[in-house]
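For reference, the structure is listed below as structure tokens.
With one protein chain removed, the remaining protein chains of the complex are shown where they sit.
Letters A and B mark the chains as written, and numbering starts fresh at 1 in each.
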Amino acid sequence: MRNAFLNQLSILLLGATALFSSCNSGVGKTSSSDSSATKGTVKIGVLHSLSGTMAISEVSLKDAVQMAVDEINAKGGVLGKQIEPVIVDPASDWDLFAEKAKELLIDKKVSAVFGCWTSVSRKSVLPVFEQNNGLLFYPVQYEGEECSNSVIYTGATPNQQLIPAAEYLMSEKGGGYKKFYLLGTDYVFPRTANKILKAYLLSKGIPKENIIEEYTPFHHQDYQTIISKVKRFAADGKACILSTINGDSNVPFYKEFANQGLSSATCPIMAFSVAEDELRSMDTEFLVGHLAAWNYFQSNDLPENKKFVADFKAFCAKKGLPGGDKRVTDDPICWAYTGVYLWAKAAEKAGSFDVSKVRNALYSLGFDSPDGPVKMDPRNHHLAKPVVIGEIKPDGQFDIIWKSGGLVDPQPWSPLTSPDKDCDWVNHNGTYAKK
Amino acid sequence: MNTSLLRMLMCCLLLLPLFSAGQDSASIYTAQLLQPPADSVRTQAIGRLAALRIPATFPLLMAINDKKLYLLDQQAVTIDSHPSGEGTYRLYTLYPDNTLLTNSSGQPLLLPLSALKTVDIPRADRLQLAGIAPLLNLFSNDPQKRSLAYSQLKHTSDSATLRILKAALAKESNADALRTGKDALYAIQLYNASTTTIAKANIDSIADNWSDNAPVLLRDYAKSGFLNQETAQYAAAKAVGLEKRYDNLQRVQHFFSGLSLGSILVLIALGLSIVYGLAGIINMAHGEFMMIGAYTTYCTQIIFTKALGVPQTDLFFFFALPFSFLVAGSLGWVLERLVIRHLYAKPLESLLATWGVSLILIQTARLLFGDLTAVKTPQLLAGGWQVSPHLTLPYNRLFIIALSMLMVLFTYLMLYRTRLGLQIRSVTQNRQMSACLGIETRRVASITFFIGSGLAGLAGCAITLIGNVVPDMGQTYIVDSFLVVVTGGVGKLAGTILSGLGIGFFTKISESFFQAVYGKVFILVFIMLFMQYKPKGLFPDKGRIAED
Partner (left out) sequence: MKTKNNTLLYILFVAFFAILLPAGYLAGLLSVNTISVWGRYFCFAIAALGIDLIWGYTGILSMCQAFFFCLGSYGIAMHLLLKKTVASGATLPDFMAWNKIDTLPFFWQPFHSFGWSVVLCLLIPAAFAFIIGLVLFRSRIKGVYMAIITQALTLAMWLIFLRNETNLGGTNGLTDFNSILGYSLSSSSVKLALYLVSLTVLCSAYYCCYRITHSKFGKVLQAIRDSESRVSYTAYKVEDYKLAVFVVAALLAAVGGMLYLPQTGIITPGRMDVKASVEMVMWVALGGRGNLKGAVIGALLVNFLYSICTSLFPDSWLFILGFLFVITVLYFDKGFMGLGDIIRQKFSATRLKTSQTH
């Protein structure tokens, strides 16, 4: 009897908490729309994994967003309102990404969301943003082939990273490499990247047998077999590796590479997913001399960048974040930070936080980012920016060895693999067939 | 170093008749290069120097090319590629003479990098040297650079270059570089051969020399049909022979890879197996003890470099080995006291509780260390043992194999040659009976847990040699190591070793046929089928006691 009574009690408790939380979110909804007018705050969502496998990369982006918000708030906010970031943890769980996106858009009524790293997390939240008229600022380089009205892609498209890198390696200056080993982690970015790279290399007259494509699972640790294949492939010189290996597989990969007697002199590795933040506390001994292609490096000596780097270090030290003033900036951090400013600037320009107005204000919007002036595309939601190639130095920084002449325009649909498609939200309804 | 100086001189002497003009302008350009009034002047100066090809400037140009150009009191100097002593380097002047700098007592002057001023030459400027890099690099200090230089000369046929090549080869001391150099020499001779006999002799030399690209070279020659059909066929046959030998070496490489992976699995599973056998505990946090071991190694490194201020030493790693054992072991002991003690003989509950523990440990590590960290590989274990020119066995993997063998031996001795081992084995067989016979089962369990976790910590320390240190690194190995334990039979030392090595070999062999992912799937299916015949592992307990 009493047992049952207590059971009921626990059920009721459960119910009460549920009701409380749901009411809480409901109340929050109404009060926030009132308060944003009176109290003068505007909410933005921060959707980066703070735990799980992706935390290693994404936590830094959360910090960058937080810093941009603090800076803007210190200068008086946007349209006279202070920005209030709502930080949630999607825990590297792709389903939870969708749930948290819904929570941010529907319950918390945020004006914009800054987040995601992996392609799968972006794909997971994409329908949520499209159905609920949200706006996601996505700061990481990605595989393209997407043209959503709800996403502002501040990271690179394939032509802003992959193609210039391959072009550089084939050029006289870059070493005139003739054989390419495309090695990646098995997920959508490397797959698509390598598809585009392969099409590009073939179009440049590289014979098919001089291009090898290979994929390893996530968290692959044992590169013995692959390196011995590479060794054989690179035996007659002029071979290089284009690496889209992700995250924690990189250290074992580079270590095995060096231990089996290969080096950047004989076979350089051009990495598309290795940035300063990953190199920060890695043993860089094995990586020195290898290359990476990005849109931004911390070693950029613009005064804006020097200030940005110093500010970021100071911010991390002040907030007592792990790493403190040893923290470094890198490409995604720069674009996560820039994203917040772009949004703020667009809102100022539009005079409103309304998603469609902000979106319209974003077209052709220019901004002096730490990476120099950048500009939103006039027709779609991508960012035009410079491309840089760097050589890894022993201190984990990059020696900039090549820089594109000016801003490189984004091509979400690569003309190499989808010559008939383009992305345009001004004259067309997103992706359209080119005539 | 003297040989390299000699080489330098040789180079100068050989090249002198070819480029005797422009000695004066070289001095001007050199001065411009070091103190350029504008960047464009420096660019121009380097370009001119490269075009002049004056041997006396080669050391300077090489220093630029190697990014090792420094200023010491306005004098251009370069350093050795490796430090001599604690972070100090020997110095050489560059132009007009290339000599070793000495101090007042005639000993080589040793200076740290901080005492020198780095001269930064942009890569764009350095790239102007690309054209003469092969010639520069023939006389480099770095054998790898020399190898590359030799291989780039393969298709030249002018006699001057050939003469330089021969001179360089005469002085060559490094086996690898010598092989590449000879390859280039024979290739040039082969393509210049006028009779079948000379061509065949050169083909034989190439095959005997067996450099990395010998098969490709021979095949190219065969395809081109350069001299006549006979030599082409001869070259093709030799190429096939070489490839066959290469394939055999590849097999040895796969065998080694399998042994290496197997020994890692054994190292991890060893502790798991003992604990599992004794306490019937599925310790999902076992992988996290590995992680703790790895972080202990990381911390030891930090302490050595930061607190004790000894930057260039391998010592930290050998201190880290016992430390990681002790730290992981002690934490394991604490865990046993707090949690596991209450869960003996409840394997499924233990699975859940230890999973919770592993969540806590991972998050703690993430809060403490934050992100991706990696341990510096000791110099001693960097590189590899070159068994043959085409087979390198990395030292770090050899070390892990040795460590794993040592640990197996240690565990064997502990289990079968000590009183404690006897007690552990008896508790593993029958807890109640052992207790009746006066064995303090709780104490035995604590010690076993200590040793088991310690072994995991040691494995973690070893794994820093080949991988990185991340909070959830344990999860990568946990299912694999459980499979090893289950396949081998619970608490059976021999079973663990056999199944660990077996799984390692099978994975690597299947990986050479399929891609890495399918290799893994194949192994799992194989184990499932294996369990059909041996449901209790390779070495099941005999007798009725095994049944519940």
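In this text, a contact is a pair of C-beta atoms (placed from the backbone, for glycine too) under 8 Å apart; a residue touches a chain by one contact, two chains touch by 3 or more.
Here the structure is a predicted model, which is why all the values come from computation and not from measurement.
K.L.:
Among A:Y187, A:F233 or A:Y432, which residue is in contact with the omitted chain in the full complex?
P.N.:
A:Y187
K.L.:
Which candidate, B:A214, B:L483 or B:L538, sits in contact with the chain we can't see?
P.N.:
B:L483
K.L.:
Which of A:V113, A:L126 or A:V251 touches the chain that is not shown?
P.N.:
Reading the full complex, the residue touching the unseen chain is A:L126.
K.L.:
Touching the left-out chain: which of B:A51, B:I360 or B:M433?
P.N.:
The single option touching the absent chain is B:I360.
K.L.:
Which residue numbers on chain A touch the omitted chain?
P.N.:
So the residues of chain A touching the missing chain come out as 1-12, 14-15, 17-19, 21-23, 25-26, 29, 50-51, 87-91, 93-96, 98-100, 102-103, 106-107, 118-120, 123-124, 126-128, 131-132, 145, 186-188, 191-192, 195, 217-218.
K.L.:
Which parts of chain B are in contact with the chain that was left out?
P.N.:
276, 280, 282, 284, 339, 342-343, 347-353, 355-360, 362-363, 367, 475, 478-479, 482-483, 486, 517, 520-521, 524-525, 527-528, 531-533, 535-536, 547-548
The working rule: only the chains that are shown with their structure count from here on.
K.L.:
Just give me the whole-number Å value for how far the CA centre of chain A lies from that of chain B.
P.N.:
The answer is 31 Å.
K.L.:
Which residues of chain A touch chain B once you look at their complex with the stated criterion?
P.N.:
51-53, 55-56, 59-60, 172-173, 186, 214-217, 219-222, 224-226, 228, 232, 235-237, 247-248, 250-252, 255-256, 258-261, 263, 265-266, 277-278, 280-283, 285-286, 321-323, 391, 399, 401-402
K.L.:
Within the complex, which stretch of chain B touches chain A?
P.N.:
Answer in residue numbers: 123-124, 127, 130, 144-145, 148, 151-152, 212-213, 216-217, 246, 250, 253-254, 256-257, 260-261, 363, 366-377, 382-384, 386, 392, 394-397, 465-468, 470, 472-473, 476, 508, 511-512, 515-517, 520.
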